[in-house]
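In this view, the complex is presented without one of its protein chains, the others remaining in place.
Chain nomenclature is as follows: A and B, assigned in order of appearance, with residue numbering initiated at 1 for each chain independently.
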Amino acid sequence: MKKKRVIASILFHIVLLVAVLFILYPFVFMISGALKTDLEMNRHILRLIPREITLDNFKTLFETIPFWKQFMNSFCVAAAAAVLAMLVDGLVAYGFTRFEFRGKGILMSLILATMLIPPQVLMVPQFQMYKTMGLFGSYVPLIIPALINAFGIFLLCQIMGQIPKDLYESAMIDGYGEFKIFMKIAIPLSKAGIGIQGVLTFMNTWNDFMTPLIYLNAEEKYTLPIGLMRLQSFYKISYGAPLAGALLSCIPVIIILAVVGQKYFVKGLMAGAVKG
Amino acid sequence: MKKMAMFLGTAMLMTTILTGCGGTSEETDNGGKENQADTGTGGDTETVTDTNSDDIVIWAFAEPHAEYFRWVTEEYKKEHPDVNFTIEIMTTDALSERLAVINASGGEGAPDLVDQEQGFFSRFMSEEQMCYYPLDEFMERDDVTDKMVKNRLDLYAYDGHYYGLEHALCPVTMAYRKDLFEEYNIEIPTTWEEYKAAAEEFAKHDIYISATKDMSMGGELDEIVLLLRAAGLDYVDENGKLNITDEFKNIVMDYVQMQQNGMMYAWETQDEAWPVVAEDKVATYFTADWAAGWLRDNVPEQSGKWQMAPLPKLTDTASVVSVRGGTGLCMTKYTDKDKEELWDFMKFAQLDKDNCVKKYEMIALYPPVYDAMPECNSPVEYYDNQNLGELYESLADEIPVQYQADWRNAFTESFNSNAYDLVEGNISIDELTDILTEAVNEYNESK
């Protein structure tokens, strides 16, 4: 019986190792590629530790595109989207969990129903609309999708719903207005959930590819994904510089995962999905 | 503890937004792309500050043209201090796509000048889609046709009007490894037959005759069409009609066979070629002026080993030089600026002798302007001090015409879709011809 357990454990760890390697290998490959010379990349693609470590790829990257400018563009857009999304989702979730009102059920289903329409399908009319509004080339179309995110509202409703109603009642007796209750009680008590929502929005906007591809029209305004895509179209550029750029573009996401606390974050993310 | 970290993270995000990104939220509010102020620094690239609607807006794609525009607009400003420019750079695809969309919806937000890549020009070749202003009256008045190689102007001609001023002559000649040809005692090929023979000879020594794009990936057919064009047998004929000749079929199949037999190195993306070149395994390379520097940039250690020669001839009457690529500066019909003023700048950038010379020095685009050519003729170190400019000038009037057709996109799409089957032998070249013809016909009908 014990022997069987040991074998099972070994098998388990082998499979787990394979799975983790499968996921992490492309990242290791990316780091190694960013430090390799083009020649070594082409001749020895399997070699993970470069024989000759070079920083030329980073140099080429910074010389070819305004990398840090685009990095900051991405960061500002993602941060603005995150903050606004936290605010909007928080308000709506508070409205749904705090009050009983006519049409609550229908309105909630309406919000969930918006998930049925993939945003890509609305690409054409949305583009026409933004253009008529004079927002083509601005960052507005990049931020809006984060604010009409049904899943985020749903997730926050799950978390805010756990706040005891008594707290609200006693705050009202203390003479708090609804907005003050929202700011002083609802937000602090669900800040973990709101924070997760913010982080998720940040990452989604940071990584967004299609929207900036459609709406941004000048290199100085590009966000990183589009900057990196353009980088690949230069004749002099092979794979080193794009890999270097890709590596640097992953940093904020990795920092967030590290700072926010992996276990906490992943668990929090799933809290909403369980009931989905 | 973890809650603390969470809170700190959120607070961090908040503060960054409040401090670092004042510009962004402003932009979010103001919206319009014309009135936003750029924040931060742009590194090496020029940062556009204080943009206003009086600026002449130029859309350019990628370097090196943008590099030239940055320089030439500064020069122009020295003479015309009241004129300002905004240069917006985007990908080649994006530029044409945005322009087409803007055009379809009445021109709101259109730039004043556009650096139009010739391959994408065909997209604008219909009454509905033509978003450029015909330059005929200006060109006639300033005798442009006498100053510039006429074939390069025809590239931007549609329905009897001229729409663009070309940047470069774009002559294609054959770069070759002098040392390899000498080492294996092979003659420099002057005809296509000799070229194929040389390929077989080199193959015996494990050397590729050339490195070209893998046919099964499809593509623009650029390499193949070069020789056809030099022989006047391009698949677009002078009336803008599709014309697939036997020569076209033969040369496509020659390429397929050379790639399949390992005589020609087939790449999916260009950069795969350089390590092979670096290992002394590539003997020739058809290259335009703008790409002559690629060898220098990617295999600097082979300096002095490469030489430039005229192209092998596909037919007896073929020219020994071909033409590839090109970009024309065009004026949009939506501009609200004084067209005379725009034309003055276009002349300054594309026709002025000194600026043309500077452009050649700066980004290696050999001018299509006659009086600038002699000034550009100096020995090039990488090509064993061969005088490339002189070679180009001597061939300038032999440069073939490249005809434009609005169906080029449909043709290329269809070719891309079927190239793999051709290479694998699933369809014959005649069947491919039928498919291509049908695709073009379908396009013409759908107009």
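One rule holds for everything that comes next: contacts are C-beta pairs under 8 Å (C-beta built on N, C-alpha and C of every residue); 3 or more make two chains touch, one makes a residue touch a chain.
We take it that contacts and distances are computed from a predicted model.
You can't see one chain of this complex, but its UniProt record names it "Sugar ABC transporter permease", from the set "Glycosyltransferase", "Sugar ABC transporter permease", "Electron transfer flavoprotein subunit beta" or "HEAT repeat domain-containing protein".
Among A:61, A:111 or A:155, only A:111 touches the chain that is left out of the view. Across B:55, B:75 or B:93, the single residue that touches the chain missing here is B:93. For chain A, the residues touching the absent chain in the complete assembly are 8-9, 12-13, 15-16, 19-20, 22-24, 26-27, 29-30, 33, 41-43, 45-46, 88, 91-92, 94-96, 98-99, 101, 104, 107, 111, 114, 116-129, 144, 147-148, 153, 178, 182, 203, 206-207, 209-210, 213-214, 224-226, 228-229, 232-233, 239, 242-243, 246, 249-250, 253-254, 257, 262-263, 266-267, 269-271, 273-276. Taking the complete complex into account, residues 91, 93, 97-98, 100-101, 103-104, 123, 129, 214, 216-219, 266-269, 272, 409, 413, 416-421 of chain B touch the chain not shown.
We adopt the following convention: only the chains that are shown with their structure count from here on.
Separating the CA-averaged centres of chain A and chain B is a span of 37 Å. Within the complex formed with chain A, the residues of chain B that make contact are 2-3, 5-10, 13-14, 16-17, 20-21, 23-25, 27-28, 30-33, 36, 38-45, 47-48, 62-63, 88-92, 94, 98, 101-102, 105, 108-109, 269-272, 274-275, 278, 291, 294, 297-298.
Within the complex formed with chain B, the chain A residues making contact are 38-39, 42-43, 62-64, 66-69, 72-73, 75-77, 79-80, 82-83, 86, 127-128, 131, 133-140, 143, 191-192, 194-195, 198-199, 202, 213, 217-221, 229-230, 233-239, 256, 259-261, 264.
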